[in-house]
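Submitted below is the structure of interest, expressed as structure tokens.
Incomplete set of chains, arranged as in the complex.
Every chain is named by a letter (A and B) in the order it is written, and numbering of its residues begins at 1.
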Amino acid sequence: MPFQIHAELHYQVLQRTTVLLNLHALATANQKLSDESFQITPGVAWEELPIETSGENRYIRLDTGDVTELDITYSVTAETRHEMVSHEALHDLSVSQIRRSALPFLFPSRYCQSDRLGKLAGKEFGGIAHPYDQVVAITDWIFENIDYLSGSTDAGTSAFDTVTQRAGVCRDFAHLGIALCRALSIPARYFTGYACDMQPPDFHACFEACIGNHWIIFDPTRLSALNGLVRIATGRDAADASVATIFGKMQLTGMMVSCTSPDFQPLGPDDLAGQAIVLDS
Amino acid sequence: MPFQIHAELHYQVLQRTTVLLNLHALATANQKLSDESFQITPGVAWEELPIETSGENRYIRLDTGDVTELDITYSVTAETRHEMVSHEALHDLSVSQIRRSALPFLFPSRYCQSDRLGKLAGKEFGGIAHPYDQVVAITDWIFENIDYLSGSTDAGTSAFDTVTQRAGVCRDFAHLGIALCRALSIPARYFTGYACDMQPPDFHACFEACIGNHWIIFDPTRLSALNGLVRIATGRDAADASVATIFGKMQLTGMMVSCTSPDFQPLGPDDLAGQAIVLDS
């Protein structure tokens, strides 16, 4: 399915600043890019950091110099495939069988303090036999217990806060999902991307859990269609995958995101019956 | 019912220290004291602070001088009464009708950050119509969801931690109960006391919620019989009602508590059917 993606960011620059931008779609085995365009106005020094190791994100590093405003425009066509994996294929592997590359996603991170959620996760989800069913239950629990409320949280909010404060945005929903998975010894990682036809349009965050050594995608906000996601970045949590990590001082003054596909048919629960979705293995 | 109470505390004194002790039973309309005895060995300077305002706790203030060990012994016979209030008499009063003396027990305190638990309390218990039933549900929820685990918490642990970490001791259970009540605009206060025949014997903490302008006692640990409690102190939380608040440096090296009554019959759920217990109004 080809997705047309367009994003614009407008910043006011308050002092000379270096920015790590992370809004480029990733090129992966299941995600082919074409017609990519990236512009910064006025012209400032920037570079795309080469990917040195498989699994790294695409960072643009730019130095504002002495400009006072920045307009950033990005467009791409992303052709994605996803794999459907039947529940039977999602084996219940113990930590002793998890593949090495997934192990770091068992560790607690800045916004996913899984080390402090062990008892809660055990009580709420420990009685469920299979890890896939556990993650489905976690995702449902988040949807049912956390209010999606713009402005209720900030860049410092973590899963430990959200589990009690019970409100947040997609980033917070993802962090809580990840933290609860890790607390049950299920590797989980942060996903950011574009989401086809999502309302309101915005960058989106959800998460992937490693079950039977497959990375399965979950969206506890239920705002996106799982077959309409285009990956920007993967990470331990939002610290790894911010759209913009700012070293200096500048403010977002405007933003526009769109992701569309002429013939997009969102997969619904019925289409998924008995199957899970893998975006990238 | 007369309860025989005896408590011994042994401390090693590491530097000259002032201590506020709070282990004397309170004399109230429903709690009559006799045969009270209090001794500190070796002899050090101490005073019982006079109660200036109704509702204050009984503090002993002592100055260790240069002794290196302290043996503190307290005995009393406490004759208590409690009142049974039928559920029908527990009117659902809004904050606009709550009596003034209960209002400070709506505010968040050191260990009961009710201001951060509003959404959680609303989601879990907000659908329950009557405040009495809400507090019963809170008490049951704590019992079912929090592990009673000695050593799992320390003097810095608060309700905000416990609701996520899901383990604690009687103090933590009480703090969480109080915080959840206040988050629902139900005044709640900390109770410390002696508990007849409790196993293992120890100082106990639970909480009282103000419903229909009656202070109803609840014990989310289910360790004590509600008709077997002898009040030491009341407060916003444990900050107000520690057995010993230490200004200096000394360590508890031994402790013994007993509370017995020859003919004590603990009230069980059946005895309580349709009624709640008020210790002091």
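Annotations
What we mean here is this: a residue touches a chain if its C-beta (ideal position, glycine included) is under 8 Å from a C-beta of that chain, and two chains touch if they have at least 3 such contacts.
Just so it is clear, the model here is predicted, and its values are computed rather than measured.
Here 2 copies are displayed; the structure file describes the full homo-oligomeric complex as 4 copies.
Simple rule for what comes next: only the chains that are shown with their structure count from here on.
Subunit A and subunit B have Cα centroids separated by 46 Å. Contacts from subunit A toward subunit B in the complex involve residues 116-117, 119-120, 123, 145, 147, 160, 163-167.
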